[in-house]
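The complex appears here without one of its protein chains, the remainder shown in place.
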Amino acid sequence: MSYLPTKNRDVEQRLRDEAKSLLEQGRVDYVIGFEPGSLKFTTTPLITNNKDDVDHLVINPFIVNNLSVYLTEIKGRVGIIAKGCDSRSIISLIQDKQVVREDIVIMGIPCPGLIDLKKVERLVGKDRDELDNIIRDGDKVVITVDGQGKEYPITEVLYDNCLGCEFPTPQEYDVLLGEPAPLVTDLTASRQKIEMLEGMSQQQRWDFWKDEFSRCIRCYACRNICPACFCERCFVEESEPQWVLPVPRWQDNLIFQVVRNIHVAGRCTDCGECERACPMNIPLRSLARKTYDLVDELFHYKSGTDKEASPLMTAYEQAEAEDFIR
Amino acid sequence: MTGKKKISKGNIERLLNEWSQEFTVFVPSQENGVATLAKWGGGDTSFLAWYRNTITPAKANFFPPMEEMFSFRKDREGYHIELPPTDERKQLIFGIRPCDARALAILDMTFKDAYEDPYYLSKRNNTVLIGLGCLNPYDSCFCTSLGISPAESTDVDLMLTDIGDQFLIEEITQKGRELIATASGVEEATEADEGKAKEVKEASYKKVAKKIETEDIKEKLLPAFNNQDYWERAAAKCLSCGICTFLCPTCYCFDINDEMVKNQGERLRSWDSCAFPIYTKMPMENPRVEKWRRVRQRVYHKYEFYPMSFGVIACTGCGRCIRQCPVNWDITQALNGLPAKI
Partner (left out) sequence: MTIADISHRRKFLKTGNVYLPHTAKIEKIIDETFGERAIRTFHFNFKDEKLREEFTFESGQFAEYSVFGIGEAPFCISSSPTRKDHLEFAVLRIGKVTNALHRLGVGAEIGFRGPYGNSFPLDLLQGENLVFVAGGIGLAPLRSLIWNVIDNRDKYKNVDIIYGARSPSDLCFKYDLDTWDKDKTVNMVTTVDRSDESWTGRVGFVPKVLEEVAPSANNAIAIVCGPPIMIRFTFPVLEKLGFNPEQMITTLEKRMKCGIGKCGRCNIGNLYVCRDGPVFTYAQIKSFISSEY
């Protein structure tokens, strides 16, 4: 099923041709992209070394995954499809020396924002598999239910982080497929949940997160889907010393998430995958984005924009502020 | 006279209130966009309109994500061990789906095998299950491939079928019979009611679109065990998180941990996942370091090893693993794609 208006379909075909030639010419060992998923309106990562599989590659408003998460585990040269936020994750991995630039071929896709199915479900009052079709047309989206199509502004169904996207066009690429995307910046809408939290008192915030993290089941989807979490052994897996118990008590859950955010500060590109992956609807992006904003505020640093730069948290300048040392 | 009963949807609230006198009643509820089984607070039966299935399966009521096994205290005489206080009140789960109810029957086999697990079984023996047939299976459901019907169940005490403004009630166990005998608002069902229920059940069955060829699978599975190439491909996009295992109604792996502060501590049991890399890690070796071995283990445990030990596939086709997987890993695709028998 194609969710693209016809004029975008040839970008898809160009992508397939490009990926096929990469494999045929032996420039890469694997291609990582998106293919249609097994459920309605879903896509799934396609990781293949078979040139016939690339005919399944798609580009549509549901290509959510940040595929750079696979770069740290795949052995060999990779041709990878990257949206704006993904490309920044790739640059961040290059900065951390987890990926060698020459080993990857980045097929950049300018991204006008992705459709959040949870938002669609809330808007229409029906579940994803009960909808007939979702088609994006510029700044509008047409959702068809029971044969009836209704139009909505696209901003009502885009992911929160897409609403505040500052780099829709990939920052680093070998080939760019499609036209540079317009900036869909509505930073306020994107930071709505965070603003609400910033307006709370410390006690209210504590109570809020205590409540949210009581639902956490420690599935670690947030950590495993994050490209910035590439540690072979995560701190929660240590037993000597035991920093946090693997038991899903709200205290351990909260510490896990807060420390995880601190560990990825300067690497997180606000791709929003952590929140999307969470099966218990915990607003994890609020923590991630807040950290992202703090990094920008304190260090004037936006992650994944300069592959020559030293990683933020591992580089030290003598001129840095030392007022916190008492 | 059909021998079956019925109750109108408008009387459900009163019924649940009645049952709340004797039981802690759990009903589907939606909080923060997550559907779970939560304690009935009285008054709200809106779940009857939106309920399809919960995110966390019913196993969480018997085998919770975290549970205290016992506590211990140290004094001059040594350690004293104490069991946690048990909830004497009986549980009643209203609205469990056939897939989740069958899953409990499958879990029973493990928790009763060799040694009885007191924590799970005490809750299980203390609980009444009121099943509710599905009208609207998800596109990720595949219960019919595992011999389960979305609207029929004998793994519950009472089985309800939605026939419009009313529910048809089938009494499955003695417990169920006793429960409904004294319930208010219960009427005798007519032939027409039964006929409608039969239609509803058949329609529901047909709606389940996802399928796996179970007969075929039995032959193809074992020969494919050492097919590293197939499993590496199949496992490539898995992220090794725990969503599929934690939300699976038949998964039961757990971890045991101690915590102690000063002279007081407790031993806790919590959900664990064979998908995690450190699950089988020993100091000197780890037999499942590679991701494809862990993915293979999950599929084989459910579809080959459990049947070898207990005669039943440890999967009920509820589809949560497919629906909630952040990369849409689909077990039906992995199974249907098994290489043909040589």
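For clarity, chains are labelled A and B in written order, and residue numbers in each chain start from 1.
Keep this in mind: contacts are C-beta pairs under 8 Å (C-beta built on N, C-alpha and C of every residue); 3 or more make two chains touch, one makes a residue touch a chain.
What you see is a predicted model; the values in this text were computed from it and never measured.
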Based on the whole complex, identify which of A:T185, A:S239 or A:S310 touches the chain you can't see.
A:S239
Determine which one of B:A181, B:A203 or B:L222 touches the chain that has been left out.
B:L222
Consider the whole complex, including the chain that is not shown, and state which of B:N17, B:Q30 or B:T280 touches that chain.
B:T280
From the list B:E152, B:E213, B:E232 or B:E304, which touches the chain that is not on show?
B:E304
Sites on chain A contacted by the missing partner chain, in the whole complex
239-240, 242
In the full complex, chain B touches the hidden chain through residues 69-70, 72, 74, 78-79, 81, 83, 110-111, 113-119, 222, 225-226, 252-260, 265, 267, 272, 274, 279-285, 287-288, 293, 297, 300-301, 304-306, 308-309
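Everything below uses one rule, namely that only the chains that are shown with their structure count from here on.
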Going by the contact rule set out above, which residues of chain A touch chain B in the complex?
37-40, 42-48, 65, 69-70, 73, 118, 122, 127, 129-130, 212, 215, 217-221, 223-225, 233, 237, 245-249, 273, 276-277, 279-281
Name, in rising order, each residue of chain B that touches chain A in their complex.
32-34, 52, 55-56, 65-66, 136, 138-140, 210, 233, 236-237, 239-243, 246-247, 255, 257, 259, 268, 270-273, 276, 278, 291, 322-324, 326-330, 332-333
